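Just one protein chain is left out here, and the rest sit where they should.
Let's look at subunit A:
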Amino acid sequence: MKKFLAAAAVSALCSTGALAEVKVGMITTLSGGGAGLGIDVRDGFMLAIAQSGRDDIEVVIEDDQRKPDIAVQLSDKMIQSERVDVMTGIIWSNLAMAVVPAAVNQNVIYLSPNAGPSPLAGKGCHQNYFNVAWQNDNLHEAAGAYANGTGYKNSFILAPNYPAGVDALTGYKRFFEGDLAGEIYTELGQTDYAAEIAQIRASDADSVFFFLPGGMGISFLKQYADSGIDLPVVGPAFSFDQGILQAVGDAALGVVNTSQWNKDIDNPTNAAFVESFQAEYGRLPSLYASQGFDTANLFLSALDKADPSDADAFREALRAAEFESTRGDFSFGPNHHPVQTIYAREVIKEGDVFTNKILGVALENHSDAYAAECKM
């Protein structure tokens, strides 16, 4: 198992011998197919910690290999033997469902930089659980709203068969007013979409909505482009993030996708983030990196006001969310999920690099559908 310490904390330990006062446990995906996402979250998070200049924070980072059983083991270790105050990092909703409920019940604060499964936003919400990214349905709801605005009447929709996939199709259907030409659940990790593409071809759809994060999206888009079907595609940002666009290539050009963040959102925090991320890591940040960065800054803002050992005060400080987000305005709803604006963006080519450009707002100050079910 790899174990990194925050660079800041390491240098502090060496030079002054001071002990880290606050311990953060990060469980994220750093190997295997989904590694790009976890690495971006980690890099964004660590960038913010380094920029804060604080030397009293220790971040313990472990790789869950996208396996729920390993994530659970790591979480037990972090809570029981490392005794972390705050946990973060999980990318995948099935892992979050395996780890988060147990962790927050053991008085650990969990800050989600990515996964936002619907049970944790509704009935299963918890005072120790904060989601800094989105509730899973959000970007898909925005895609549905965008599809209405564009005049699509008959969509073919597909997503992998796991909690976030179900949330995705539910979210799209909640806002999309047209009919469904077809609805398919694919296997998680599936790489060949020939069968699904044949069904799209045989249907009378006028648009395709898909949620296939990471490598699944690369495969689908390449195969879709090669199939000769020219129906417009819309999807959430997860198949169009900075990490995978280069691997998709021309097949993604012009595709509209929805995101709560983009590198051209105009505010000083975001500009500084994009620039410093590029300088530090030599690549453009993705939305995952922005989520990691925001998560760390939320945590730092709370840390300035209260100590994690004073749980009530620390929670209160988190709930206030008084930090400069890369997304501009940021606030939490009653279930500790963001209320935020979601944009429609388009894939473009800047020089040799594929990236996204904001087209407009898809949903303004959007909350989520589960907040009312949350009794905290």
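Assume a contact is a pair of C-beta atoms (placed from the backbone, for glycine too) under 8 Å apart; a residue touches a chain by one contact, two chains touch by 3 or more; residues count from 1.
Going forward, contacts and distances are computed from a predicted model.
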Record-based protein name (UniProt) of the chain missing from this complex, from "Phosphoesterase", "LIV-I protein H", "Anti-anti-sigma factor" or "ABC transporter permease subunit": "LIV-I protein H"
Per the touch definition above, residue among A:Q73, A:Q223 or A:N267 touching the missing chain: A:Q223
Of A:D56, A:E177 or A:D192, the residue in touch with the unshown chain: A:D192
Residue of A:G215, A:G292 or A:P308 in touch with the missing chain, whole complex considered: A:G215
Missing-partner contacts on subunit A, residue numbers: 30-33, 35-36, 39, 161, 166, 183-187, 189, 191-192, 194-195, 198-199, 201-202, 215, 218-219, 222-223, 226-228, 243-244, 246-250
